[in-house]
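For this view, one protein chain was removed and the others were kept in their places.
In order of appearance the chains are A, B and C, and numbering begins at 1 in each one.
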Amino acid sequence: MTTVALKPATMAQALTRALRDAMAADPTVHVMGEDVGTLGGVFRVTDGLAKEFGEDRCTDTPLAEAGILGTAVGMAMYGLRPVVEMQFDAFAYPAFEQLISHVSRMRNRTRGAMPLPLTIRVPYGGGIGGVEHHSDSSEAYYMATPGLHVVTPATVADAYGLLRAAIASDDPVVFLEPKRLYWSKDSWNPEHPTDVEPIGRAVVRRPGRSATLVTYGPSVPVCLEAAEAARAEGWDLEVVDLRSLVPFDDETVCASVRRTGRAVVVHESGGFGGPGGEIAARVTERCFHHLEAPVLRVAGFDIPYPPPMLERHHLPGVDRILDAVGRLQWEAES
Amino acid sequence: MTTVALKPATMAQALTRALRDAMAADPTVHVMGEDVGTLGGVFRVTDGLAKEFGEDRCTDTPLAEAGILGTAVGMAMYGLRPVVEMQFDAFAYPAFEQLISHVSRMRNRTRGAMPLPLTIRVPYGGGIGGVEHHSDSSEAYYMATPGLHVVTPATVADAYGLLRAAIASDDPVVFLEPKRLYWSKDSWNPEHPTDVEPIGRAVVRRPGRSATLVTYGPSVPVCLEAAEAARAEGWDLEVVDLRSLVPFDDETVCASVRRTGRAVVVHESGGFGGPGGEIAARVTERCFHHLEAPVLRVAGFDIPYPPPMLERHHLPGVDRILDAVGRLQWEAES
Amino acid sequence: MTVMEQRGGYRPSPPPAWQPRTDPAPLLPDAEPYRVLGTEAAAKADPALLRRLYAELVRGRRYNVQATALTKQGRLAVYPSSTGQEACQVAAALALEDRDWLFPSYRDTLAAVARGLDPVQALTLLRGDWHTGYDPHEHRVAPLCTPLATQLPHAVGLAHAARLKGDDVVALAMVGDGGSSEGDFHEALNFAAVWQAPVVFLVQNNGFAISVPLAKQTAAPSLAHKAVGYGMPGRLVDGNDAAAVHEVVTDAVRRAREGGGPTLIEAITYRIDAHTNADDATRYRGDTEVEAWRAHDPIALLEHELTERGLLDDDAVRAARDTAEIMAADLRERMNQDPVLDPMDLFAHVYAEPTGQLREQQAQLRAELHAEQEGGR
Partner (left out) sequence: MTVMEQRGGYRPSPPPAWQPRTDPAPLLPDAEPYRVLGTEAAAKADPALLRRLYAELVRGRRYNVQATALTKQGRLAVYPSSTGQEACQVAAALALEDRDWLFPSYRDTLAAVARGLDPVQALTLLRGDWHTGYDPHEHRVAPLCTPLATQLPHAVGLAHAARLKGDDVVALAMVGDGGSSEGDFHEALNFAAVWQAPVVFLVQNNGFAISVPLAKQTAAPSLAHKAVGYGMPGRLVDGNDAAAVHEVVTDAVRRAREGGGPTLIEAITYRIDAHTNADDATRYRGDTEVEAWRAHDPIALLEHELTERGLLDDDAVRAARDTAEIMAADLRERMNQDPVLDPMDLFAHVYAEPTGQLREQQAQLRAELHAEQEGGR
């Protein structure tokens, strides 16, 4: 992909632009959630939409997440394309019944007669000094729920392109927005903003030969940083940004691991029962004889998300990643 | 463990007896849920408790799962030991907010000042011809939530012993009851009914040398059956019953896999993002150089639980397990 | 500290005007459930409508009986009978226009059938060949919903969407007394009222949620009184009086259609059969209560009224029964055929396009089935 670097923007701005463009292009797109209208959302991602498209298209709902998602289901049943905002990761939990029992199953339940073209935007992850319930990485729950697509951007261009693709999808998409990347800036091409790989494709963000870091969302920049730091140790690390956890791009990931022979999965979410287990297991199933060492995982600890003053100890950082890389049994090679 | 086979009982009966004995031994134990009182529960597990201990100790609640779990949290805060019944797996979803945001975190939140000695009984899994929402295997959600213990019996003796241990635990325990084993019969020792391994220990249900089947709950009998059938193929399979998914008994599982060099994880829950990924990944991390083949997984398909007439195709059966065992790269040995 | 610094000079003004946004009085349900049959209001009822209701009630009862029989023959996994509740089911369904939508709960098969749904397709869920046996768009009947009260926000969202699109569509959502305790009930009614969505909520209060009687479910004056807290009118109706249910639901539908917003209706009725065929109702209720309600049977009630007023002769009764028998015979016959199932359907509708992984699993199952046919392993 060639990106003509025309305009620097933050991820939040790219998301806003994606919503605006989607709403302008398709009158059935409706944005709804807590504080998304007049205020423009607590992260300002929906800023200006109510003004531009009216409150019927960008609606401040009552404060009730199951109600928000449940009414969005009904709207999608009638042919609209609701884009729901959950204010923070942990505040999506009240909507899990609607999500698991209906959103993920309606197409299947009705043999395809009633698909739900619904996007659920969930700001997720930590690193922003948020108090309790404001920093959860809840992707394991979504991954374990068949019928959902689970997508998460790590770059400004992906934020735009993947969100447009999510809204255009005829399936429900859980769109995980890494909170601490909202203000990350990047250049992108507003002429061809959707010019990114489609949902379901991983992307090699940095090619390398020594080992593969498999990661996504907020951990992508951390892995890129770790890869730079690793050069000092003589390691040339490849970084694969999954972009979409469901569908999972086995092809890209396995091609990389087969090439490097070593892999570390990196994410913020807790390790036990987290995405890394699935990823490590499937990579191992497919690449066993190419592996010089077991696929390792660097993840958040298996604890409730810590208070702000302690979160730095919890989040997988460069050092912890390099430690894991160091444990990839390099002696086996020599 | 020696079991004096004095009395045959069904798993449901053992569970009832465990509840009764716990209530008799400790006046702070309270059973609550939908239809648990007068009716004795839709599976009759709470049969007779309201009569014996009164409706204040075994309470028919209003029909609201978040309310049931949320009020149980309050009761536990005051020092009671509530035992909550969720009527079916999928009907626990409305309570996920309370479960994730409170049940699993209250001890941590309060630095141990407010532990929640709470047991959540969840009949789970399929194979009983239940219509939609009555056959989910939702253990992946519970495993991904730090602060919960996740326990599931496969034998009559464990049903009793583990439930007593769960109720006695000062931590919240999600107690998953395999629906299709409710009527399984077994002999057990009512003299020493709690004489089973504690929560957190896996048990080798069948020793073997060729490969290890790692499994739990409803899949344990299936794996034992597969192990018998495997003899015809010349395989001597070891079957490990995890009994508790959290805490996870790495020691027992890894000891077995190191011995056999091959492993298949078997469960009903969907494969993608399911428990098997975690189990395969951690076994591989710990036993990599003992493995002759990648740890394989035999799981439910990655689909919403099927309608009754199609469920047999979904559930991991003997053939599918043997197929996987056959793919454990036996040629590598010779 | 500004206010405190004003001390001395400060004179508190009256608080910013408070006024209720809605006058609660018209929202309150009447003390007694509304009735038509056996009252003066009956004279005003349209005879053609009453006869239609009668025929549908008879057909509905026959459907309940037949479906229950099918569970005994193993042709249905389970059936939650609505015997005793046919007036709610049928009269509510008939109060809708074709373009309107019905959101049934798992017990409301009859309401769906009364809207024109094929009686066999309506039973697909309970037979177990698929989750929903019909295209919801065909008769504008949402899938029969098992997780209680979760369909209510769907109804609100659909009605709201229709209104946004400028379509003249009303949604009728049905729920039980037990379901009214769920959080989704609360959230749905609140959204409906705030959005003034064209939706009607019909609670069939049949006295029980499985074994749990109403007194353990709520301490409210009535379930209809819950309407007040949302700012919508609550209506109480005798759920065994088909004419009354029809009138009250029709009024609410009209109100919704005209932009008047949602209504909550509580229909007081009784579940004569057990919760499902798998349930043993003797564990939690006595015969006396059941008998009292049998004496208030919805069919007999309407039949009596029609007969008294000379609107129903033996021929009409026979015609209704014959139609019902034909339906039952057809149902029996078609339900006795084994449905033709394709296990590959398991993978076909999880996503618009099966993921790579699902295609792998599909191939695996196909190979297994092939091996099975070949005589297997």
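Throughout what follows, contacts are C-beta pairs under 8 Å (C-beta built on N, C-alpha and C of every residue); 3 or more make two chains touch, one makes a residue touch a chain.
Source: prediction; values computed, not measured.
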item	value
From A:G40, A:P82 or A:G208, residue that would touch the chain that is not displayed	A:G40
Candidate in contact with the missing chain, chosen from B:G37, B:G125 or B:G147	B:G147
Touching residue (missing chain; options C:G38, C:G260, C:P343 or C:G356)	C:G38
Absent chain, residues of chain B that touch it	30, 56, 61-62, 64, 66-67, 69-80, 82, 94, 97-98, 101-102, 105-115, 146-147, 149, 169-171, 200, 246-248, 250-251
Sites on chain A contacted by the missing partner chain, in the whole complex	34-35, 37-40, 42, 60-67, 90-91, 93-94, 129-134, 272, 301-304, 306-310, 313-314, 319-320, 322
Absent-chain interface as seen on chain C, which is shown	1-4, 6-7, 10-16, 18, 20-24, 27-28, 31-33, 35, 37-38, 58, 61-62, 65, 181-187, 190, 193-194, 196, 215-222, 225-232, 238, 240, 261, 268, 270, 289, 292-297, 299-301, 303-304, 307, 317, 321
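In the analysis below, only the chains that are shown with their structure count from here on.
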item	value
Farthest chain relative to chain B (centres taken as mean CA coordinates)	C
Computed distance of Cα centres, chain C from chain B, in Å	36
Chain A and chain B: spacing of chain centres that average the CA atoms, whole Å	31
Residues of chain C touching at least two other chains	130-131, 147, 183-184, 345, 350, 355, 357
Interface hub residues of chain A, defined as touching at least two other chains	66, 94, 97, 101, 105, 108-109, 146-147, 246, 248
